[in-house]
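Only one protein chain is missing from this complex, and each of the others stays in its spot.
Here the chain labels run A and B in written order, and each chain numbers its own residues starting at 1.
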């Protein structure tokens, strides 16, 4: 019979996987938003924003569960500050994705520039990779590919973002429209950055523990 | 006779109360600014900005006193990093409030949208609650109501902020005016966020210590 000396450790891994799963849901909702453009889809976009808000609340609950578990755990599977950092960077991704959807509704934006689809595709892929990585966290193995790929995705996202900025300021849009669209595009870029922060945090945890 | 083994602990509580009192002063100055609109009150607004700057410097002094006390204290009433975090989040509130007043003067803004008064009322209330909470910090008791109420206020502030954004982009203002007003409104929203960070920091300190 094998004794489990540190029963509480389990839940951190499960909760990180849960957090990443919320991000997969969030990235999926962003994809739906892209398919709901035009003046006729205002009500549809409002519904999508509502579901995004619900997803963000669910993610918040998971984040708070991690913080509470951390505060009440005597033994943790890795450094307390790293657990805190990982939970809070995962939470940042969701906040940025939710903000993007929220702003589209708040400003009544009916059409997004084509480049936004590239940004969203990158986020969908990063969310999937992150969800798989969280499941490998316990073993602390085979994570190198994950953070290399997320860093590559972030570089690609950066290129899309820069092309979008140049497009926004090209003179095609009036100043108020540029301001509105830029906020949406900035939030999505913020989400890609936050995915990279998650990967960097995972890398530093693995380096320390190995 | 009772010996005091940790005489230095006292000053942290006093200094946190002092920091919060500066915030009550700052929020009061914001209220004065709202009453000094119009082209005829430019000189009055400049004077208000000067007093705000003085209040911000006084708050900075208190923050540095906390950092210095922290660096020279062998024993602290709670975790060093939590003392640092509490002092620096309290300082953030003041910075955001001062920035709002400063921008109004720098950009020569003569009138603020009505929704700004809602933002300021929330800040006044949050400052009062924070000042009371800092006085309860030593006992680590009866603080639950404080952080629930500050979180509620931040949600209300968030609603005011979103209504203000929609109003700014409604077409009533030209693009340059939107840019100027948005910076002021963003600073005030930043102050409300910072009050929530203070409350979250207090909550995490109480959870740890209890």
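Keep this in mind: contacts are C-beta pairs under 8 Å (C-beta built on N, C-alpha and C of every residue); 3 or more make two chains touch, one makes a residue touch a chain.
What you are looking at is a predicted structure, and each value in this text was computed from that prediction instead of being measured.
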| item | value |
| --- | --- |
| Selected residue (touches chain absent from view) among A:123, A:150 or A:178 | A:178 |
| Residues belonging to chain B that touch the chain removed from view | 67-68, 71, 106-107, 174-176, 179-180 |
| Touching residues (missing chain, whole complex) on chain A | 162, 165-166, 169, 171, 175, 178-179, 182, 204, 207-208 |
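Simple rule for what comes next: only the chains that are shown with their structure count from here on.
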| item | value |
| --- | --- |
| Rounded Å distance, chain A centre to chain B centre (Cα mean) | 29 |
